[in-house]
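With one protein chain removed, the remaining protein chains of the complex are shown where they sit.
Chain nomenclature is as follows: A and B, assigned in order of appearance, with residue numbering initiated at 1 for each chain independently.
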Amino acid sequence: MCSNSGGCESLQRIVPDEDKTKKCVSCKQLSEFVLRKVNGYCRPCYLEACHHKFRSTVGKTKLMKPGDRVLVWQNSSLGAAAMRHLLEVLEKENETALKKKLQFEFKFALVEGYDGTIFNDFKIAERWRRISSDAAEPPQRNSTLKLFNESLVSQKAVIEFARKHNFSKVFTCDTGSDLAHIMLTSISLGRGGQLPDWTGVSLERDGVVLLRPLREFTEEELDRYLKLYSIEVPTQKRSPSSIQRLSQDFVDGLQADFPSTVPTIWRTADKIAADSKSPLSVCDHCGCFNPTDVVGAMQALEISAELSTTLKLEKQIPNRCHACRQISID
Amino acid sequence: MCDISLEFAGGAELLFESRKKQSVSLPPQDRPWTIDLLVKWLAKNLLKGNPEMFIHADGSGVRPGILVLINEIDWELLGGKDYRIQNNDSILFVSTLHGG
C-alpha cells in the first residue's frame, strides 16, 4: 500500500505549448530556440538576459567593492568556459560609459594541490597545464569521501592562494546544476546544517569571500550561451561511482523531464539556514557549522552502536562535524 | 547440479505468479552458480512481470530494496551477489518496495 499523503504527481510532465514556444519571452518576436521546454528566446534577448543575470547575481550580494581584486577559479568545465566569456563581455561593457560598471580587477587561476598559476588574460586561461600536487592525500574509505575531500582541499587551497596573492574575492565556476548536485550530496552526507556554505551565493573564509556568480544558470542555459558565441562546449565530466554520481544522475534525470527541478533546488537552498540555537561551533576540517545540540539521529546512531557490539567505542574526534568524522586525515 | 529451494515474500512473489515457495534445479554450467547468476536466470526463466522490479538497473544483482536471505542469513554477511550457491541452499527474496 502506498503510505504517502499525496503529492506524488504534484509536478506534471511539461507539455510545451506550441504557440507560446514560437515567441521570444522578452520581445515577443519569433523565437530562435527553446529552453526549459517552454521558453522561447531570440538570440539578442537571450544573451542580454544572461549578461543581466550574471551582473545581478553578483550585484545583489552587495559584497563587491570598487577596486576589488577577484581571482577567477578556473578548470576545464562548462561553467569555467562560460565564466571566461561572461567576464570578457563585462570588461568590454565597462569600457563604454553607458552601462553600469562593475569595476574589478580579474585574474584567472588554476589551483591544484596547494599551488597554482595566475593568468592575466582570458585567452591564456583557456590553455592550461596540469600543476602537480605535492601534498599526498591520505587514502579514503570510498570514492565518495575521496571526491569530497579532494574538493574541500581544493577549496581551501584556492582560498589560501587568494589570500597569499592579495585577492579579496574568488569567483567559482559552479553552475546552478552543479550546486543542485552538491545540495543533494550534502544532505546525503549529513551536512544539512551547512547548506548555506556549500550551496549559497557566497562563503567567507580567512578574510576571503568566495562567490558563485553562475548559480542561477542551469547547464542547459550555459550550453546554449556558449553555442550562441560559437564557443566549443567542454564535455561534461561525471564522477566515478559514488554518492556524488548518484546525486548527479538523479537531478539530471529529473531535470530532463521537469526543467524547474534545478532552480527549485537552489531556491530552496536559499531559504534554509543552519539551526542556530547551538553556540557557534565550527568544524576543524571543513570550517563549516557543526551543530552540537541537535538531539536526534546522532544519538540514535550511538545507541545502535552501543547495543550492537561489546567493543569500547572509539573516542569521537573532537571539533569535527559528523560528516568530516568519516574522513581520515594526516 | 544445484538443487535449491526458493522463497519469495513481501510482494516479490507477485513477480513469480504469486508462488511463494518453489524448488528449483539449476542446470550445470562451467561457472559456479552465484546469486548474481541465479537472479539473471530467474529473470529469464521464471519471472512473469517487469524484470526491472527484480534485477538491478545496471543488470547485476537485485534491485535495491530487495533483501536476500541465504539459509536464513543476510546475504550481506555471505558475500552478497558473489556468494557461491551450494546444493540444498534455501534462498529467500523479500521485497521492501511494496506497500505496508
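To be clear about the criterion, a contact is a pair of C-beta atoms (placed from the backbone, for glycine too) under 8 Å apart; a residue touches a chain by one contact, two chains touch by 3 or more.
Throughout what follows, contacts and distances are computed from a predicted model.
Undergrad: For the chain not present in this complex, what protein name does its UniProt entry give, out of "VPS9 domain-containing protein", "Cytoplasmic tRNA 2-thiolation protein 1", "Ribosomal protein bL31m N-terminal domain-containing protein" or "Transmembrane protein 231"?
TA: "Cytoplasmic tRNA 2-thiolation protein 1"
Undergrad: Which residue, A:Gly116, A:Gly193, A:Pro259 or A:Gly287, contacts the hidden chain when the whole complex is considered?
TA: The single option touching the absent chain is A:Gly193.
Undergrad: In the full complex, which of A:Gln29, A:Ser56, A:Gln103 or A:Gln299 touches the chain missing from this view?
TA: In the full complex, the listed residue that touches the missing chain is A:Gln299.
Undergrad: On chain A, where is the contact patch with the chain that was removed from view?
TA: Considering the whole complex, chain A reaches the absent chain at 1-11, 142, 144, 183-184, 186-196, 241-243, 246-247, 250, 253-254, 261, 264-265, 267-268, 270-276, 291, 294-301, 303-305, 307-311, 322-323.
Undergrad: Which residues does chain B use to touch the chain missing from this display?
TA: On the chain B side, contact with the omitted chain comes from 9-11, 14, 63-65, 67, 69, 72-74, 76-78, 92, 94-100.
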